[in-house]
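Only one protein chain is missing; all other protein chains are in place.
We just call them A and B in the order they show up, numbering each chain from 1.
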Amino acid sequence: MERPFAITLDVGSSRANHTGSWRVERPVYLDYLPPCNDACPAGENTQRWLYLAESGSYEAAWRALVEDNPFPATMGRVCFHPCETACNRVKVDEAVGINAVERFLGDVALDKGWELPRPGSAADGPARPGTASGRRVLVVGAGPGGLSAAYHLARRGHQVVVADANAEAGGMMRYGIPAYRLPREVLAAEIDRLRPLGVELQLGHVVRDLAAERRDGAYDAVYLGVGAQLARRTDIPAGDSGRVLDALSLLRAAGDGSIELGRRVAVYGGGDTAMDVARTARRLGATDPVIVYRRTRDVMPAHDEELDGAIAEGITVRWLSTIDRFEGGKLVLERMTLGPDNKPVPTGELEELEADTLVLALGESADLSLVEGLDGVQVHDGSVLVDASMMTGAAGIFAGGDVIAGSRTVTDAIGHGKAAARGIDAVLGGEVRAPATRHELASFERLNTWYYDDAPRTIRPELDRIRRQSSFDEVFGSLDETNALFEARRCLSCGNCFECDNCYGVCPDNAVIKLDGAQLDGPPQRRYVVDYDFCKGCGICAAECPCGAIEMIPELI
Amino acid sequence: MRRDLLPTDAVAAGGTPEAADTGAGTSGAIGDDPGAGRQRLRFYQVGSFAVGNRLADPSQRTVQSDATRSNSLDSGHRACQGCGEALGARYALDAAMRAAGGQLVAVNATGCLEVFSTPYPETSWRIAWLHSLFANAPAVATGVAAAMRVKGRSDVRVVAQAGDGGTVDIGFGCLSGMFERNDDVLFICYDNEAYMNTGVQRSGATPSAARTATTEAIGPDPGAPFGQGKDLPRLAMAHGIPYVATATVADLHDLEDKIERATLMRGARYVHVLVPCPLGWGTASADTIAVARLATQTGLFPVYEAKNGSVTSVSKIRRVQPVEAYLGMQKRFAHLFGTPGRPDIVARIQAIADDSIARFGLLDSHAGEPAERGAR
Partner (left out) sequence: MLEQIEGSRAVAKTVARCRPEVVCAYPISPQTHIIEAIGALVRSGELARCEFINVESEFAAMSVAIGASAAGARAYTATASQGLLFMIEAVYNAAGLGLPVVMTLANRAVGAPINIWNDHSDAMAVRDAGWVQLFAETNQEAADLHVQAFRLAEELSVPVMVCMDGFVLTHAFEQVDVPEQDLVDAFLPPYEPRQVLDPADPVSIGAMVGPEAFEEVRYLAHVRQLAVLEQIPVVAAEFERTFGRRSGGLVSSYRAEDAEVVVVALGSVLGTIKDTVDERREQGERIGVVGITSFRPFPREAVRQVLSAARQVVVIEKAFSIGFGGVLATDVAMALQGLPPEVVSVVAGLGGRPITTVSLRRVLQAAVNDRLPPLTFLDLDEDLVRHELERMAATRRSGPTAENLLRDLGVPSGHIG
């Protein structure tokens, strides 16, 4: 068609005008550290597996999860989820029920029989098929830390033997956590899943001389994860009639069904273990378990939901009380007040409490006899000292979990095991990996919360339910898939692009390119790139990014 | 065109789904608010608010989220940084293009949109596009529609577009004629509330108290006078045309939904889109969408649709805000704030917002969600 000069123009011609030259700031996509990931002691990439779960890709989500933690079904029941405490969604409405989703994924995996990744497949480890490293590692203690270390070592191609004095694996998970919180078959199934990786479990194997074991077994390295087994005691005068147990003994015996407690049970202590004991006692027939705690609720170490769960089950607490003596079926308590620094101060006032059994839940200490006499291993204040790679002062001997200082949770131990595996691998492979640089934290202030939808009113109660059931009660059984899915979808994806297309849509200059699976020189590309030929630097993309993954950077002119 | 030959119902088979919610499931949406034809994608992480949604069924995704969208308004145009009109025009015309299956002709009035898109030798338009004059876009579009009709090209949909000056002021005569004849034209007004192309002079759509180059913030009554204003959506409704709607660049799903619905209908249709102008409003270029959102959340810009002269649905305010939140981020209202400021004028503007909220019922009657309530 003959077109009139100048008056009529052809499409596409404006692309000759590169408006990028107007720009004084450029948008740049960055990945920030989500607070959930930041808070996870096990180092889980929580946001990543939530992202996968959001689309119903449960297996992919589970696979992303077990990159860091081989026990999702267990963690989904026993973890105190610091991720949820850190979750930015708290400031919008309520934290995402990460723990509930984790449990759901763990249960689905067990149900479907998904297998852990093969040896040699560690995402951040060397590519070695099977046990090609030829290196042997002894793990002492089949608790969460030891099993985590074993898992991650096996995935790095090392041959792992786990020795444990008990008849069953699991350590504190098996012997210290009541079955109503963690059904034994769930734990057993998750532990069994380690065997195909080549992890050899030597149960009933008591390690007494570590140096000899190491030498005889030709182990190149050792991970020490024996946990804290020694109950702390306090000196309570007790007559003949008073039956005094420690918490671990009770919990262990409860698992076997080999204990009679009587009707009236008192528990002395204020940690989660005290709650476990009281609730276990109730399940064993105690009608009115009482917790005796010397301070007040706001300083009690037990997690709120544990205490709330106990109270909901009819357990009472004697606050600001110590036990003076136990005699004739009676506990004599002394009233306390809180002094400076929340220290309890005796008042001299006494009162009585009827009790058949007193259970001391005052914490546990690590049995460090194994490391006594080992060259180089340093102990301080009852804990083994380790460096950043979890190695003790003795070459090739690593430690984690309750034997080292710090938080004593299952999740921490799993994180220690993973870190130690990386450290051991570095030693055995002669390769020292620099830790990945930690990205800047994705703060709440980075978010544009307008874009996050609210749950429809109809399903909110159910969501609340799954959030709340996360640790204590198996009454609800398996989670409802739809609700777990929606819970996952409440994730804000703080600081990391989740492909919402906002930047692509809101650019007035079409200067954001949606890759949409484009294949240039490799795998399909996701997310977006800025076309700096046309980006004028208005900043709308950054302002309207829901998750704050775009930063405006000044152009250097 | 003869009125009796102009059915007002949708032309395409099926039209648009009135309620797009599907049941709960791994790939569907769940929802409890089908709205009035508004597609609601509930709870897919970003629901219906973000542009895209990787979890939504493809049929429910926005045009703008599509990597193959038509980009009716191409890169390289000369709109200012953060231009709301450039954004709104692409939103609207891409949606119209999808609804019309690419069979679209656009007529453009003189104004910013025309000037920044087609300076010889470059055009940013990727669609069939015609610019004639400032005042005549509705009539030119009528002519295009007549031509298509006489040539049996009823598949070709005709859009006319103008700024607020070309719509409420100089173009109103032609627009009213197009309306009363019920010509088969979708007219889209991109309202940035003043004559921006010529340097920010007052138009009939300039809000009260706003500073423009012809209503300086000087004297006892600074800024544009308080008056009735020219509320074109309601004037359009008074013509009884099949479809009238308002929208903003802050709610893409709503805008696309309305444009698509309007594109598929026959007869005269009018969509009024609020498009903030960083230059004229004195806002940061990054805040274009944020300020449009506040216009709706204060109630100053009611978002609704009307069929055959009656309001049929309104977009409820989600997080209601006082007018200060909206006015305070715009330099054109800066004279109302500070010391001593003009709290009396702010109060009058709040009263306008309150009237609008009451007139259109912009606040939900149910108890609502505490997290959704802003300070008020």
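As a working rule, a residue touches a chain if its C-beta (ideal position, glycine included) is under 8 Å from a C-beta of that chain, and two chains touch if they have at least 3 such contacts.
Model, not experiment: these values are computed from the prediction.
Of the chains displayed, those contacted by the omitted chain across the entire assembly are A, B. Contact with the omitted chain, checked across A:T8, A:Q202, A:S249 or A:S389, is made by A:T8. Annotation: of B:V51, B:C174, B:A295 or B:V320, B:C174 touches the absent chain (contact as defined above).
Take subunit A: the residues that touch the chain left off the picture are 1-11. Of the residues in subunit B, those that touch the hidden partner chain are 1, 102-105, 107-108, 114-115, 117-121, 123, 125-133, 135-136, 139-151, 156, 173-174, 176-177, 180-181.
In this section, only the chains that are shown with their structure count from here on.
Chain geometry summary: the mean Cα position of subunit A and that of subunit B are 48 Å apart. The touching residues of subunit A, counted against subunit B in their complex, run 6, 9-19, 22, 54-56, 92-93, 450-459, 481-482, 485-486, 489-493, 498-502, 504-511, 514-516, 531, 533-534, 536-540, 542-544, 546, 552. Those residues of subunit B whose C-beta lies close enough to touch subunit A in the complex are 24-27, 30-33, 41-55, 62, 64-65, 67, 71, 73-79, 81-84, 86-87, 90, 117-118, 120-127, 252, 278, 284-290, 293, 319, 369, 371-372.
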